[in-house]
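All protein chains but one are shown in place.
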Amino acid sequence: MKNRRKNALILLFFACLLLLAITLAGGALSETASETNFAHKNLSPCPAYPFGIDWMGRDMLARTLAGLSLSIRVGGLTACVSAAIALALGTACALSGGWVDDLISWLIDLVMGVPHILLIILISLACGQGFWGVTAGVALTHWPSLARLVRGEVIQLCAAPWFRMSRRLGVSRGQLLRDHLLPHLLPQFLTGLILQFPHAILHEASVTFLGFGLPPEKPAIGVILEESMAYLTTGRWWLALFPGLTLVAVVALFALMGERLRLLLAPASAQD
Amino acid sequence: MKPILTVENLSVSFTRYGRGLSRVELNPIRRLSLAVEPGQVAAVVGASGSGKSLLAHAIFYLLPRNARVSGTLLYDGVPLTRPLAESLRGRELALIPQGVTYLDPMMKVGPQLCRGQRDQASRLRCRQALGRYGLGPEVEELYPFQLSGGMARRVLIASAVAGEPRLVVADEPTPGLDLRAAGRVLGHFRELAGQGAGVLFITHDLNLALTVADKIVVLQNGQTVDEVPACALQKGEGLTHPYTRALWRAMPQNAFDPGEEVGGP
Partner (left out) sequence: MRHRLQFTAKKLIRMALLLLGVSLTAFLLMDASPLDPLQTNVGQTALGSMSSEQIARLEEYWGANTPAAERYLGWLGSALRGDLGVSLLYRRPVPEVIGQRLANSLWLLVLAWALSGAAGLALGVLAGASRGRWPDRLVRGWCLLISSTPAFWLALLLLMVFAVWLKVLPVGLSVPIGAAAPTLAQRLRHALLPVLTLSITGAANIALHTREKVVDVLDSDYILFARARGEKHILRRHVLRNVALPAITLQFGSIGEIVGGSVVVEQVFSYPGLGQAAVAAGLGGDMPLLLGITVITAALVFGGNLVADLLYGVVDPRIRRGAARG
């Protein structure tokens, strides 16, 4: 019988490698992505330019890679920040209880009550749009569900008999947190962190597409697709198809990684 | 008499993932053998975690999909295959489970008992089954969360025997009940056996098993280690297997000492 966990590990490894390669390649190509060449423009995909050329003579492959790289970097930054917020607020909630718990729970409900996209737009506007606007927007809106998860886990752990017993035996809370809570929480937290990536990347792209995010001179996927809108009716399908398709692939890869990571980190699960 | 159920060399195993990449083979049941005759109550006694519930589920072909089963099951002398078991479930084969979690929390007791049949005859049959265990027709209108522990247990028995079972498998049907209520439940098993059914009573409680069973099958680590008549165990006579002897000595009325032999009473 094949070992699904081993397969998951192999997949994780190659997915990481691929994403890293895209990030590095895109970063290196960011210059090429903005190079205009009016000598040949509006070329449909051909062997030399597999993703085609746009109306300003820019190589769509370079633009797409640069955009993906930007997406992954922004996604990574925002996912980490929002996961950190979730960890801090979730633990604070569970450990202090009382009005702190009530307040943070209320805040979670509040953030979840406004559609993400609208809230990101508002935060982005408050921060003056651009890179920092959209980063702040995405980072400040994606923590609630993970915070809820963390809160539940910590409460459950603190209610465990051995935990209360150790407390009574004089083990300090800080030590218990470090030695038991963190190791217990880490797998779930890591999985949650990876699973934030897809949402973060998609929301960044959407907000940029709407014009509240990354500035138009950056080769972001949202910008590329927004620009392509004007050329779709004239049949330049390649301007929208490949950038979108590769974005879906990158996001799906992150989602798949999160799922496999969950499988790997589960303490013991039945073979299915 | 020809046994209604024969289990020969039954093994059930699972593969689980340990931490990381390691895989662990679990063998909760290994080469288990027993036989139940019509009109007989056979008790399977084993410590908690000795795979007793899996035995019940294996007979009904209700094990999780990742379980691997080997060995022979015979029902009334013919091989008990999955299609045969599926056709017998709820008619000749009846399972009495452990507690109220085995009732659908969103459905009233009456419809659950009737298994979806709405005709007058089956409704009458259900009402009679309830009545047999001292439950009035008003119970049909209750949801499981409204039942007390004892009531729930009686509903489970009633729903299992609403057909006319030839083999009843009861899986730890008494935990959480006080002695009197448990005694009543066990009385019902005796009654079923009296009507000619074979009863397989799975429990961890040897004392309880002795009050009702005709014979005791002793399990250790998922393996049959001994099969003795109940009367022999009651008197403590003719116990050859050391584990059985240890079990017997561990009973409260017999010195309560599971240790090595120091001379019995």
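Points worth noting:
Order of writing sets the labels: A and B. Residues in every chain begin at 1.
Note that a contact is a pair of C-beta atoms (placed from the backbone, for glycine too) under 8 Å apart; a residue touches a chain by one contact, two chains touch by 3 or more.
Please read all numbers here as calculations on a predicted model, not as lab measurements.
In the complete complex, the residue from A:Ala15, A:Val100, A:Ile117 or A:Leu263 that touches the missing chain is A:Ile117. Residue B:Arg115 is the one among B:Lys2, B:Arg68 or B:Arg115 that touches the chain missing from this view. Among A:Leu19, A:Ala205 or A:Leu264, only A:Ala205 touches the chain left out of the display.
Only one of the listed residues, B:Leu130, B:Ala160 or B:Leu200, touches the absent chain: B:Ala160.
Only one residue from B:Pro97, B:Gly150 or B:Pro173 touches the chain missing from this view: B:Pro97.
Even with one chain removed from view, subunit A keeps its contact list with that chain: residues 106, 109-110, 112-118, 121-123, 125-128, 198, 202, 205-206, 209-212, 225, 228-229, 232-233, 235, 237, 240-241, 244, 247-248, 251-252, 254-256, 259, 272. If you put the missing chain back, the residues of subunit B touching it would be 57, 60, 62, 65, 86-91, 93-95, 97-98, 101-108, 115-116, 143, 145-146, 156, 159-160.
Everything that follows uses one rule, which is that only the chains that are shown with their structure count from here on.
Inter-chain spacing, taken between the CA centroids of subunit A and subunit B, is 51 Å.
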